[in-house]
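Of the protein chains in this complex, all but one are displayed in their positions.
Up next, subunit A:
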Amino acid sequence: MIFRSACREALGAPALAMAATFMAFGAAVQAAGLGMGWGLAAGQLVYGMPGQMVLLAAVGAPGGALPAVLGAVAANARFLPMAVALGPWLGPHVRLRFLAMPFIAVTPWAMAMRRLPDLPPADRLAWFLGFALTSWTVAGLSTWLGHLVAPVLDGWILAALLFVNPLYFGTILAGDTRFAPARRAVLCGAVATPLVLLLPASWALLGAGLVGGTVAFLWGQAKERRP
């Protein structure tokens, strides 16, 4: 029951954001001269768009793709804090939580952090798997479709498809600001954003997140200690 309801929930705005982004990725893979298999493996098994894009951009570069792996790993390094933050909300059975492992990515994580605290602990893993499997399936189908229709898409349509992603996450973050800890993290993340332009590209996002997130956390700790 909760699994099916989570599947339905994933088919609204989250599916739109996933479909647009992964379709654009599939088209970019085709434009880079790589096959459908490479695109599907990247979309489904890496399942983290910044790292996918860093690697894809390096495929045509003079040094080849191998030197870019470290940069792509750094671009997706947010998986580590995301899994740490999500894990305790995935129900009481620690071993079963690993069923969720392949699906830990921004879209399911952002929705799960909003929804799971309000659900009974026994329902949380089923909700996450329903939501995440649906998002993951949409991502795969969209990658396939993007690869297929790439020759007829022009640059302007690709740009619009890619822009759905920041719009979607921006909306989620704005909604989360009604909670004080999230409000502090969003505010400090925004103040730290200029670091993205100053740090080396592969570490830029994580660097800004580490600085902004740590300051937000310490701010929250200081507020709690105050009588």
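Criterion: a residue touches a chain if its C-beta (ideal position, glycine included) is under 8 Å from a C-beta of that chain, and two chains touch if they have at least 3 such contacts; residues count from 1.
Convention: contacts and distances are computed from a predicted model.
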The complex's invisible chain, by UniProt name, from "AzlD domain-containing protein", "FeoB-associated Cys-rich membrane protein", "Indolepyruvate ferredoxin oxidoreductase subunit alpha" or "DNA polymerase-3 subunit epsilon": "AzlD domain-containing protein"
Contact partner of the left-out chain, one of A:Met23, A:Val106 or A:Leu119: A:Val106
Residue of A:Ile2, A:Met36, A:Val73 or A:Ala126 in touch with the missing chain, whole complex considered: A:Val73
Touching residues (missing chain, whole complex) on subunit A: 12-14, 16-17, 34, 38, 41-42, 45-48, 50-51, 53, 55, 57-59, 64-66, 68-69, 72-73, 76-89, 94, 97-98, 100-102, 104, 106, 109-110, 113, 117, 155-156, 158-160, 162-176, 181-182, 184-186, 188-190, 192-193, 195-197, 204-206, 208-214, 216-217, 220-221
